[in-house]
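Of the protein chains in this complex, one is absent; all others appear in place.
The block that comes next holds chain A.
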Amino acid sequence: MLTKRIIPCLDIKNGGTVKGVNFVDLRDAGDPVELASIYAKEGADELVFLDISATEEKRKTLAELVYHVAETINIPFTVGGGISSVEDVDVLLKNGADKVSINSSAVKRPELINELVAKFGSQCIVVAIDAKQIDGQWRVHLVGGKVPTELDLFEWAKEVEERGAGEILFTSMDHDGTKNGFANKALAELSDLVNIPVIASGGAGDISHFTDTFKDGKADAALAASVFHFKEIEINTLKQELKEEGIPVRI
């Protein structure tokens, strides 16, 4: 049976790990390669590296980091953050990334999804969607959730699927950093709407939130950052408890 995935997310700035609370106010949380191998040993199913730096050196630094991560760990990982071209993706995959996630660049130019899928295949193209409820409507946001668009979350998700993306990573800006649980209602709706895996992100605070997002939110995977970085939740404890709740996990 296919298991539900637990995915620690490492926010990367200038080659180091940071964690955003509501995407602002950053705190240092360690060396990414070391953190990655600790998570792999603790039972993480996958990792996501999100590069939030915006310097000229960025591309080279990120490619080097990807190379070292791939050299060290034996579980899959996704790289995201500022990826906007076929060339960007090519470099990351060649250095050992398994998947890339694109976000703002796909909203700005949706054909990018088709181009990436045609060249690299659906299996390695994750589209990340940041959304927030405005007057009862889930609206897609850009630039780490700062800039609202007119796009509706569900319409965009459907389009992303039709353009060939292999997976959707949905972050609720209303839940991110709150530690009050994932956006399960929207997640369930999303999961029923599309026929590709949906990764839940934003709001993890305790173990019950993961149980809820798999049961009520129908998520295929759940992503979290600070609860893992600051050891508020241990991955093996989390998976053991999920198993007791009848959720299929890899232990």
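Just so we're on the same page, a residue touches a chain if its C-beta (ideal position, glycine included) is under 8 Å from a C-beta of that chain, and two chains touch if they have at least 3 such contacts; residues count from 1.
Going forward, contacts and distances are computed from a predicted model.
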| item | value |
| --- | --- |
| Name per UniProt, for the chain absent here [options: "Imidazole glycerol phosphate synthase subunit HisH", "Fe-S cluster assembly protein SufB", "Amino acid/amide ABC transporter membrane protein 2 (HAAT family)" or "Acyl-CoA dehydrogenase"] | "Imidazole glycerol phosphate synthase subunit HisH" |
| Listed residues A:51, A:88, A:174 or A:220, member touching the removed chain | A:220 |
| Candidates A:122, A:149 or A:240 - the one touching the absent chain | A:122 |
| Selected residue (touches chain absent from view) among A:3, A:53, A:114 or A:240 | A:3 |
| Residue ranges of chain A at the interface with the undisplayed chain | 1-5, 40, 45-46, 67, 70-71, 74-76, 93-98, 120-124, 166-167, 195-197, 220-221, 250 |
